[in-house]
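Missing here: one protein chain of the complex. Every other protein chain is in place.
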Amino acid sequence: MPWTRDDLAMRAAKELKDGFYVNLGIGIPTLVANHIPDGMTVTFQSENGMLGMGPFPYDDEVDPDLINAGKQTITELPETAYFSSSDSFAMIRGGHIDLTILGAMEVAENGDIANWMIPGKLVKGMGGAMDLVAGVKKVVVVMEHANKHGESKVLKACTLPLTGTQVVSLIISTLGVFEVKPDGSGLRLIELAPDVTLEEIAAKTEAAYEVAI
Amino acid sequence: MPWTRDDLAMRAAKELKDGFYVNLGIGIPTLVANHIPDGMTVTFQSENGMLGMGPFPYDDEVDPDLINAGKQTITELPETAYFSSSDSFAMIRGGHIDLTILGAMEVAENGDIANWMIPGKLVKGMGGAMDLVAGVKKVVVVMEHANKHGESKVLKACTLPLTGTQVVSLIISTLGVFEVKPDGSGLRLIELAPDVTLEEIAAKTEAAYEVAI
Amino acid sequence: MASKIYPDAKSALEGLTFDGMTVMAGGFGLCGIPENLIAALRDTGTTGITAISNNAGVDGFGLGALLNTRQIKKMISSYVGENKEFERQYLSGELELEFNPQGTLAERIRAGGAGIPGFYTATGVGTLVAEGKELKEFNGKTYVLETGLVADLSIVKAWKADERGNLIFRKTARNFNPMMATAGKVCVVEVEEIVPVGSLDPDSIHTPGVYVDRLIQGTFEKRIEQRTVRQRAPETAAAGTEN
Partner (left out) sequence: MASKIYPDAKSALEGLTFDGMTVMAGGFGLCGIPENLIAALRDTGTTGITAISNNAGVDGFGLGALLNTRQIKKMISSYVGENKEFERQYLSGELELEFNPQGTLAERIRAGGAGIPGFYTATGVGTLVAEGKELKEFNGKTYVLETGLVADLSIVKAWKADERGNLIFRKTARNFNPMMATAGKVCVVEVEEIVPVGSLDPDSIHTPGVYVDRLIQGTFEKRIEQRTVRQRAPETAAAGTEN
């Protein structure tokens, strides 16, 4: 049984460590904030200029001057600090954020990631994704294992325009978890979603990988 | 009669304009602040991280956290803003300061300036001088016309290691005032100190210049 | 010293606009955008504008207002398309678009204001963004050369200003505004409140007055793009109604 969106977020939350500073992408990654283990302190960065992001506001707390990178209204915390976009990306580019969790259209076995444009379709832009994958210490991808046409999103090489090259450390797909070997030599399958078999993974994965379960 | 230190500062103060943001070097340039024309608002920047520098403090106001770029204790004004050294030099390098008034060891007829080191002598460093001459919109030099050995400091070409090339706009020496032509083609003598003759200037100036008095 | 304070957005833009000009506009989404100055820029009728802004507004609001009137020729942005008119003009070829990674865009503007004509970044290396740009190795890693950005005019939204143009921004409405204030040949700022000199803490000023040429007090709609809220737990909600 493949992982649901919430399962993916829960699995991704295992990558959090106490004291981490983390940037979460839009969509499933946002849900990771709901699964911080008890007793663990994790500080969320929002690339539009905030460290220490709080939960969504109550209706009477909504402040138009306080949004996250997905343009959603949010709240601040006692430890919050605000800064400019250039200071925010100095923080990201300079390697000061421990972990980013992002969605992807495709990931390749060398850690390449494509998640910003599909040629021929309207392109909205890369936003901060290229900076995040290039700058953050550890890049974790959460995504469907296959696209709508049933084709593997875990590939030998990406076919879509790249967001970054050799930057992904861990792929959490709906079928299992793959480590990208730090030397770029390929993937290691380290976990399966419940009831997912090695045969199913093999049938649905284009990329080469070692099994290390 | 050559200009005194205070005369030089008074003459340099004529380069101030209402609303200007100005950085003053150490020594004679510092005295310019005493000669701001009545009714004129000039804001002084100190490159260690302050805009809106006030006068020296009264004895009971001295604050070790509040110094100028010459490491002298100073005061703040109602309009003061503090910032970091990188923000300060972003302001200087980015051309946001209207005028800087500096001392010099040598100036050349193309606007080159040397004011930071004498080979063979102990070198203390250039501090912010190279950034100021490269970044500020207008660079004015105030200095003795000749060195201790009676040699011209207004030269065809500098002999000392440079602080910047083709950056000086105006030379106010103890004997007179020279404009550096914006196209770098030479100097124009535009003023004489009281009782100083064209002959005296000619005898004491190595650089070529047009007389335009 | 001539006052930096102008009576309204229209007068604050007088003499500053011309066809074919480059304009930087602060804001992230609709948060912290210079609403008043965008409307005044629309009313000038200036055309052929190259707009540097992280986003392109929504239909009819934010920079969307200038798209409706076809005053914008080109956008330099990191993320767009919350905007049908934008989409139509872009797909029909009426509007040029240059995408920059958000951090690269922010740094290009900061560099432009700081007198830095170029810098190297790892962002975008190996992607379309680096195509045609110079690459260089530092310590065995490849970086791409990006250039500083400046504009003929920057329009900026701050929270408070003093009469000398010292600015303070509020929460995430700061975003691109401080860098843009440094990178316009002329910088015009709208704020919610102009306070007397001496009212702001000198240690807490985000943008020193040297960067601000003209200043107005505006009125703000502050439209919200994605209103997301949570529900109070029942007891809490009940307690809330008593207030």
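Lettered A, B and C in written order, each chain numbered from 1.
FYI, contacts are C-beta pairs under 8 Å (C-beta built on N, C-alpha and C of every residue); 3 or more make two chains touch, one makes a residue touch a chain.
Everything quoted here is computed from the prediction, not taken from an experiment.
Undergrad: For the chain that does not appear here, which of the shown chains does it touch in the whole complex?
TA: Looking at the entire complex, the absent chain's contacts are A, B, C.
Undergrad: Quick one: which of A:P37, A:P55, A:G95 or A:G184 touches the chain that's been left out?
TA: A:G95
Undergrad: On subunit C, where is the contact patch with the chain that was removed from view?
TA: Residues of subunit C in contact with the hidden chain: 107, 111, 114-122, 136, 138-139, 141, 143, 147, 168-171, 174, 201-204.
Undergrad: Spell out the interface residues on subunit B facing the chain that's missing from view.
TA: 46-50, 55-60, 62-74, 76, 82-86, 88-90, 92-93, 112, 117, 122-131, 134-135, 161-165
Undergrad: List the subunit A residues touching the unshown chain?
TA: 18-19, 21, 40-41, 43, 45, 51-52, 76, 78-83, 89-97, 135
As a working rule, only the chains that are shown with their structure count from here on.
Undergrad: Please identify which chain has its centre, taken as the mean of its CA atoms, farthest from the centre of subunit B.
TA: Comparing chain centres, A lies farthest from subunit B.
Undergrad: Counting C-beta pairs in contact, which comes out ahead: A-C or B-C?
TA: A-C
Undergrad: Take the average of all CA coordinates in subunit A, do the same for subunit B, and state the distance between these two points in whole angstrom.
TA: So the centroids are 54 Å from each other.
Undergrad: Taking each chain's centre as the mean of its CA atoms, how far is subunit A from subunit C in angstrom?
TA: Chain centroid spacing, subunit A to subunit C, equals 27 Å.
Undergrad: At least two partner chains per residue is the criterion; list those residues in subunit B.
TA: Residues: none.
Undergrad: Using the touch rule from the top of the page, what residues of subunit C touch 2 or more other chains?
TA: If we look for residues of subunit C contacting two or more partner chains, we find 110.
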